[in-house]
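All protein chains of the complex are present and in place, except for one that has been dropped.
Take a look at subunit A:
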């Protein structure tokens, strides 16, 4: 077996049993990156030397019997997480060669548990996008391709496209990602891997470049549900440096994966049956519910009546917060600075931000500025907040009847890099099944459940109660077991 084919859990076991060393594991992944990254463009920065150094140190720790839960496991870090001493770009030109002097809490937690960082992975600029085509460092390619149209290069989804593509192509055993409207779950679905956006507040946001503070949440992507559970256990936890971080205990998520679904009530929201959803996605959804029934769960149709307002609400709240969060990129203290004419401060701002931000980021800054403007605030931002509360209430009421909700993860499989690029609204529709969990702050897991007619992966989403990731993992693992998803992408390391 090639070292890059291990699951994360399998790798930990192999390391523990001495079947493989962290150096071997790390080198195999670095070789894979060297071979495939020029095409996939998943990594923005590869920290090969540092990774091997960490791997050697890990092997030494393991020899001394002091290995942490993730000791020696090579991971990829989304380039939105600040990493001390390693350039952090957020996929934007405006951060220039910004090298943070601090480590984000989530990545620090992974280092604490012994993880090896292979490098920083690509993303949509400032995590704004659903196709990883908005990155200043070029688009990421999905390692999967259509059976009947193998030459069309597909998007990996976004914004965590680099994370998902790297993990799917076996260029990392797992990766950190972030999810503001679906940025973990949609790329995970497009790349045939698992990914969870935990409950808002479960992972600290400290040291993660902010997109929309009330929606952003870090989470893992990995090739199995259990691998996600293992990673989340390390990433999560209360952080006094983040005022929105939740002071709740972090349970053993991996153990929850084996709980089974017997006796659970699973909701199927009727409002998620959208016109125009491909029949194979509808069919997969029904199949997923059947698998759960087969394992002893009860399925119930539920109603989340405000669902249709979720996308417009999201596209008011997220840009509003982003327009303010991104004001700090002004060329004054760090990152890109474009010289001003006549030492004019306003000119410095305009030139720096014009040159530094890409079109999608500019679009969202303008939308956000507009909806917060005097005279429009009540009609847009305030109304969106009210609807957000109603969406949350929909879920509260639903969770009085059910233990988890299952929906499709995306309205389609991965699409071509040149498709859907002309109309931003079409692109925004990618988030239709995922934004609700962000608006309500709930955990959402995407699990690979099947292939479409073109041989592309499709995912199902499991949404749970706040801070009940355990049930989400249990349901996700049950779907995963039944789906027995074994398909692999054409582009992958070790082939």
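Heads up, the rule we're going with is that a contact is a pair of C-beta atoms (placed from the backbone, for glycine too) under 8 Å apart; a residue touches a chain by one contact, two chains touch by 3 or more; residues count from 1.
Keep in mind that, in the parts below, contacts and distances are computed from a predicted model.
Asks: From the list "Alpha-ketoacid dehydrogenase subunit beta", "Raffinose/stachyose/melibiose transport system permease protein", "Spermidine/putrescine import ATP-binding protein PotA" or "Aspartyl/glutamyl-tRNA(Asn/Gln) amidotransferase subunit B", give the UniProt name belonging to the chain omitted from this structure.
Replies: Cross-referencing UniProt, the chain left out corresponds to "Aspartyl/glutamyl-tRNA(Asn/Gln) amidotransferase subunit B".
Asks: Out of A:30, A:44 or A:82, which touches the unshown chain?
Replies: Touches the omitted chain: A:82.
Asks: Looking at the full complex, which residue from A:26, A:86, A:104 or A:307 touches the chain that isn't shown here?
Replies: Within the whole complex, the residue contacting the unshown chain is A:104.
Asks: Pick from A:190, A:381, A:395 or A:473: which residue touches the chain that isn't shown?
Replies: Going through A:190, A:381, A:395 or A:473 one by one, A:381 is the residue touching the chain not shown.
Asks: Out of A:210, A:228, A:310 or A:336, which residue would touch the omitted chain in the full complex?
Replies: Within the whole complex, the residue contacting the unshown chain is A:210.
Asks: Tell me which residue among A:71, A:125, A:321 or A:431 touches the hidden chain in the full complex.
Replies: From the options A:71, A:125, A:321 or A:431, the contact with the absent chain belongs to A:321.
Asks: In terms of residues, what is the contact footprint of the unshown chain on subunit A?
Replies: Contacting residues on subunit A, toward the hidden partner: 81-82, 88, 90, 95, 98, 100-102, 104, 205-210, 212-214, 240-244, 320-321, 323-324, 326-328, 330, 332-334, 343, 345-346, 349, 369, 372-374, 377, 381.
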